[in-house]
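Of the protein chains in this complex, one is absent; all others appear in place.
To keep things simple, chains are lettered A and B as they appear, and every chain counts its residues starting from 1.
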Amino acid sequence: MNRTPSQFKILASENVADRRLRRTFQSATSHALGQRAQSVQLVPEWEDLRERAHRIKEEAVENLDFYLEKLEASVIRRGGRVFWARDASEASSYVVDLCRRLQASTVVKSKSMAAEEIGLTDALEAAGVEPVETDLGEFIIQVAGETPSHIIAPALHMTRQQIGSLFHEKFGIPYTDVPAELCAFARQRLRREFLSARLGISGVNFAAADTGTIAIVENEGNARLCTSLPRVHLAIMGLEKVIPRFSDLPLFLRLLARSSTGQRQTSYVSMISGPRREGEWDGPEEFHLVLLDNGRSDILADPRVRRSLYCIRCGACLNTCPIYQRVGGHSYGSVYSGPIGSVLTPLFQGLEVAKDLPFASSLCGSCSNICPVKIDLHHQLLWLREKLVSGRATPWQERLAMSLFAAGMKDPALYRMGSALLRLLLRVSGRTDRPFTVPGWSPTRDFPALAATSFKQWWEDNRQPGEGP
Amino acid sequence: MNGSREVVLRRIRRALLRSGPGHGQEQGSPDRVQSTPGQVGSTRLFDRFQEQSARVGGEPRVCSDIEDALAGMQDLIARAGYGRVAVSDHEICRRHRLAQRLSELLPEVSVWREEGDAETQGSRRQNSRRLAQADLSVTGADFLIAESGTVLLASAGSSRQISLLPTAHLVLATPDQVYPDLGAVFRQLGSAPEDGLLPAALTMITGPSRTADIEKVLIKGAHGPVRQLTWLVEEEGQLS
Partner (left out) sequence: MNVSLFIPCLVDQFFPSVGINLVKILRKAGVSVDYPRAQTCCGQPAFNSGYHEEAIQLARRFLEVFGEAETIVSPSGSCTSMVKVFYPEILQDPDLRRQLREVTGRTYEFSDFLVNVMGIKDLGATFPHRVTYHDACHLFRELGVHRAPRELIRHVRAIELVEMENSDACCGFGGTFSVKFPEISTAMAQDKSAAILKTEAEYVVANDSSCLMQIGGYLSRQGLPIKPLHLADLLGENL
């Protein structure tokens, strides 16, 4: 199913009408928000942590070249290799070449938004390598031929019955819709893959420049398996995942776990510095780190939206967004959904392809309010709207209406005249107290009638002496 | 292989309106997470650890000494019907000859000490396959974090897999290993981690493996251990 961001309007109106889907997303997001609120409440200095994380991300992003070079040097010092990829195809080719060298017919993969973004699994398949998704949710949607509908819960849109039928059909196991049994099946099946794969691919949550350490946060243990069993470990990260110092990690780990799932700490955090060292019991012989640009340096070039690069992919803005809650992740037609998706997708894929996304927000501000690194998400959306307008990507009718609006509003005489004229017209046509019919509005909501007397008029007639002007 | 290193760096510098390399903050790092006194208060750290670990489905308990712990393990293995037990080469396990003592106590159970020539790929693979068959593993710990009920293991003391592949993982910890929070552990890890002291893998473990990917239903043992037990052996030192 190939969805694109240009289809947002259609997909969103379909999905909002799907009652089951809407219930699924609303209950899942409100559950996640509840968990988050509980755990955040226990941290009295939460606001201070957010502020500090924002400043550290700012430091990293404003000096991105410096910290990336430092990260590179640290990884190399620890015996790892670093590959700089300017775009998706360069990154994918590097992974494919590595598979060829290792003669790897299958690779095990844990969750990575960057890999998702560049379509790595498609590239591997095209090269005859079988990529095995090992995160339970990712595994399910891979088997189903689907795409993730939530940053941290990719199969959120599927019911247990759907998953049960899927496993029954694809793997020939007896039908069950008991989640624990479905999970046990996946565990057993994937164990075989872990024990034989030569290459494990993971994402990166944070990369500390001073030590070359990458941190991977998870609950299932599949990322641990991917990074410790196969002979080679390859991690892929967007450029913006670099943080200045190893000692910054505790702060970010705290913010991420609580914001995404409401846990104090996820079940597992792996902090990996290079390949296995001499004398250690196990671990990969080779460690590769792919630094992915793929449009990030362009985002960096616009200071107004640069802060979107601070994102730590916690998913809290999705959960709190009243639009995401009702239309679900697939409506966005991109791997990044919700408010952060509405910012990143147009920036990654081009404003013209995703021109509805910046407008898919009531600007309620709850995304900015919840963001653990204080990205002013709804302000970023407003900037994108402005970019669309200044790039003349909005309809001419709207542009005309807006300049008329501004002209009318700028001139109080015009405003007064317009207001009087409108009332006169309504009186002449005998529609004074009938509500307007407004396209888009009126099918579901009543629109108010124009007041017989405006406030301005009332003031003229009623102001008390001495009150002016 | 550097890929498009220069291209990407040039793009970044252009984006930041800079002609040459940038500078980061080298000193005065203001960002250590401080431990939050008052959260820990006067309650004993391990009490807090126990509370938090239990909250996430871990199984913490206090053992008075190693004999108590051994008796507990005997009981655990018998109750759960575990037939294969792997013991790590951590200092605490070695010092008490745990593998040997367990196999003496439980002759019907296959108990082995994780060892072998870690330097060859084949022996490591064999170790993996064996661990994947284990019902229980027993390891030491490097740090315990009270605030979140977390065990921190470095890849230096044992394999990474021994705490990951078996069905259940039991950690034997000592009182001096308990720290109030992650920030305190990081301070302990060294003010200058660049000196190469950092092992290739540091793993934080908080409760058993879990997933909620199917309809948000919580399931333990997604890929890692179904049970995660942390036993504090009191006699090994005084509580900090």
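One rule holds in what follows: contacts are C-beta pairs under 8 Å (C-beta built on N, C-alpha and C of every residue); 3 or more make two chains touch, one makes a residue touch a chain.
The structure presented is a predicted model; accordingly, all values stated were derived computationally and were not measured.
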Among the options A:126, A:402 or A:421, which residue touches the chain absent from this view? A:402
The listed residue (A:172, A:430 or A:443) that touches the chain absent from the view is A:443
Hey, which chain A residues sit against the chain that's not shown? 9, 12-13, 16-17, 22, 26, 322-323, 326-327, 358-366, 368-369, 379, 382, 384-390, 394, 398-399, 402-403, 405-406, 408-412, 415, 419, 438-441, 443-451, 453-456, 458-460, 463, 466-469
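Operating definition for what follows: only the chains that are shown with their structure count from here on.
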Within the complex, chain A is touched by chain B residues 1-5, 7-9, 11-16, 18, 21-25, 29-33, 36, 52, 56, 114, 118, 121, 124, 127-129, 132, 145, 147-150, 155-156, 158-162, 164, 181-183, 186, 193-194, 198-217, 219, 221-225
In the complex, chain A touches chain B at residues 27-28, 31, 44-45, 49, 52, 55-56, 59-60, 62-70, 74, 78, 81-86, 90, 94, 134-137, 140, 153-156, 158-160, 163, 179-180, 182-184, 187, 190-191, 195, 209-211, 213, 219-222, 224-225, 227-229, 231, 239, 244-251, 253-254, 261, 263-277, 279-283, 285, 291, 293, 297-298, 300-301
